[in-house]
Each structure stands twice: as C-alpha cells, then as structure tokens.
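Of the protein chains in this complex, one is absent; all others appear in place.
Then we have chain A:
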C-alpha cells in the first residue's frame, strides 16, 4: 500500500478527484493481494472452515452421506469416558511438565550465564533435545527404559531399586513420558530465559548492590525475577501449549497404553479420526483444541501488555 501511495502523490500536476485515487488504489491493492488471499483461503481458511463444518456432522471417512448433528459431537465429548480419561491424563502431564521444565530451564539459564568457560557447550547440550527429532530420540529412550536390561534399570539396580517397568506399568507410564517431556522442554525454556537475562540492564544490579542486594537470593528476588516476568509469562504459555500438544512420544513409545494410561488429547483425536474414521467427532476435538490454545494465547497477550509497560517505566 505504501509503495502505491508513493507515485500517486508524486504527480501533483494531475490532480485527480480523491475518490478516483482511492478507487484505483483499492483496485490495485485487491489485485495485488488476491493471489495471497486466494492461497490463504485455499490452504488455511478453507480447510479450517471444513473442519468446523464437519464437527457438526457425523461424517465417517470414506462412508458416503453424513447428517447434521448440531452440537452432538461436542456434547459427546463431555460424556465420553474415553475423552475424559485423555483430558485427565493431559492435565496431569501439563501439571508436571510445565512447572518442572520452567523451573529447571530458569535454573539452567542462570547457571549457564554465570559460567564463562563452558557456557556455549552447556547451551548447545541443553538445546540438543529441542533441536533433534523427538521421534528418533524416543527410540533412544525406549532402549534406555527397557524394563529388564535398559540403562535406567541397570543404574537403579546398582543402588538397590527396581526394576521399574517404566512404560509398561500403567502407574508409571505417564510420569515417564512427563520426564521425557521435561527433558525436552528444559532446553527450550533455557534459551528463552537466557535471552531474557541478557536484556536486564547491568545498572539495575549495580543499584541493587548499593541497596545491599548484591548476591544470591536477594539479588534474584529483587532484580532478576521481576525483570524476567514477561519472559516467564511467555515461556509458561508456550510450555502449556506444547504440553497440551504432546503426541510424538505417546505414538512412538506407548500408543496410548498400557490400559489407556497415556492417551492424551491429540492421541485421542488421532485415534478417533484416523483409526476409527470418525471424522465428525475428531473435527469437534480439533476445533475445541484450537479454541483452547487460541484463548490461552490471547490471555497471554492481554496479560503481557500492561506488564511490559509497567516494567519499562520501572527501568527508566
């Protein structure tokens, strides 16, 4: 739009009536944005709308004919014991993974920022699980967690514990997956916190030192932690979304078992849509999941805005 306005304004010798300029501009703008809009509709909005429409039907993949069932699929989600189980599992997973991976990520970031020698090595090492393919790494975890001759049980055996049937025992499977989730997300949060730490102005620490908060917990509580608030908020929301989206480890390691103990929302969605062919119900799950994640993101934006200005004021 700005580029279009340029030439139009640089021709003062031909003063056109303003409505003509506007109409021409509008036409040009429409012509120029049409390809992008078309692609957007065809590739993003169209399928999304289709999913929304499907979620109100009883469509089954490949079976001709579907009927409109209104909010039936959504009502079923509320009463389906299978969905309730997967919701419970996912909530438990998120409740473990989010605080642990944020706490550990923050701790790792603070420690790494302090060391000068191996800083970049630690950074790379912690970030490795984020950068690598989770599916490939899951296979490595499977070998480590083997119930009889995995590395984990060998190590536990040395101190007289176990063996633990990590992924085969319904009582431990979800916690094991949560452990893998934490292991992966610590690196992700560490990078965010490192960025946050580097943006804290040095003068604040100097000012705090004058006030007597020159080290340790005092300094952390007075300067570091408040200054990291926006980053923490962002990290929390991102980790919650990623926690709710847990899928790969479930597919590769447990397939929702043993005894449904590790079925999570996205796995239920996959099962309903792609194994049981219930396109309508799966669409309803997808739509609900999308709404949930969007709400979370909007909430984060709403919360982050005033906070950022308040901190900005404090810093100046």
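In this section, a contact is a pair of C-beta atoms (placed from the backbone, for glycine too) under 8 Å apart; a residue touches a chain by one contact, two chains touch by 3 or more; residues count from 1.
Keep this in mind: contacts and distances are computed from a predicted model.
From the set "Aldehyde dehydrogenase family protein", "HupV protein", "Multiple sugar transport system substrate-binding protein" or "Peptidoglycan D,D-transpeptidase MrdA", the protein name that UniProt assigns to the chain left out of the figure is "Multiple sugar transport system substrate-binding protein".
Residue in contact with the omitted chain (choice from A:69, A:104, A:167 or A:185): A:167.
Of the listed positions A:68, A:225 or A:276, the one in contact with the omitted chain in the full complex is A:276. Although one chain is not shown, part of chain A still touches it, namely residues 60-64, 142, 146-149, 165, 167-170, 254-255, 257-260, 271, 274-277.
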